[in-house]
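The structure is given below, and queries will be raised subsequently.
Omission of a single protein chain aside, the complex is shown with its protein chains in their original locations.
Coming up: chain A.
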Amino acid sequence: MKKNNFLHKHQKTLAPLLSLVLIILITASVTPGFLSIRMVDGHLFGSLLDILHRATPTALVALGMAVVIGTRGIDLSVGAVIAISGAVTAVLTVNTDWPVWVVILCALGTGMLCGLWNGILVSVFNIQPIVATLILMVAGRGIAQMITEGQIVTFHSDVLDAIGNGYFLAFPIRVWIAIGMIALTVLVMRKTALGLFIEAVGANVRASRLVGIEARLLVLSAYVFSGLCAAMSGIILAADIRGADANNAGLWLELDAILAVVLAGASLAGGRIYLLLTIVGVLIIQTLTTAILTSGLPVQYNLVVKATIILAVLLVQSPKTRQWISDFFTKKKRAANSSTGKADTGKGSEKP
């Protein structure tokens, strides 16, 4: 009984975690060596490490997206912001002799500026978030192209190389960066009242305003944060290929990020934020992508298979499906009760 209660309470948390474990196990049974991890020169290698490595940019973007979605918003421009910050990183590295940390700060600042733009449109001008961020989604790649003057700008920098592909304590440096950022965000959200305020504003902006929460400023900061996260992701992606590709860097990443937030059980109508589960969502998506690529399935099936599995995960999580499942079991129980001739009909349905 007690265990049942625990399961019931954490049903929402367990669903994405179970899905991830299930997907990893199934892939492991299909692809031999999927779970194996080797140590080479003090660096860990293996498919699982590869998943972590590749998931980093999406994880950072999804982190910002989760906060924005918590305020009942959405940020479609993150892919474009990735392109812009990548372009800034590349062009400044090539054209100036500024120290690399100044370059990185400039790229991060550009991302926050983009977020500020989105935030002003949404919270000051009350433009619907999907429309407001669509503007930068379209214009952002153009801005990135203007910065790189239409070229793919390649660069060389030891520090950026390390960020893109270096290792620290057996793990890729970029994974450490993501872990640091996630930990910091969780800390700020849960150890200050910021998380509470964002959830309150997302769930009921009128009531939040009436208790004295500065909703506008809060929404604005959420978009700035999302811009910052996207910029970090953009720097990592540029460092990875040692160049800025204004057309393709972070293309469609916003959709993966939104999907990850939804997989974590958040509602696009705002309210509860699940930061760690969002990261689990990112890992589900990346595991699927990697698994399909390594499974030897013909390339043209990739997208459809990925979509089908994600749909299945979402269906399992939907409250309606859960209702059906629990109804199914109560019915079964009741049928069992009546067939054994017990008189307590209806009691089975009252219990849950």
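Keep in mind that, in the parts below, a residue touches a chain if its C-beta (ideal position, glycine included) is under 8 Å from a C-beta of that chain, and two chains touch if they have at least 3 such contacts; residues count from 1.
By our rule, contacts and distances are computed from a predicted model.
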Protein that the absent chain corresponds to, by UniProt name, given "Monosaccharide ABC transporter ATP-binding protein (CUT2 family)", "Ferredoxin", "Putative monovalent cation/H+ antiporter subunit A" or "Family III CoA-transferase subunit": "Monosaccharide ABC transporter ATP-binding protein (CUT2 family)"
Hidden partner chain, touching residue among A:200, A:228 or A:257: A:200
Among A:208, A:233 or A:289, the residue in touch with the chain that has been omitted: A:208
Hidden partner chain, residues of chain A it touches: 191-194, 196-197, 199-200, 203-204, 206-214, 271-272
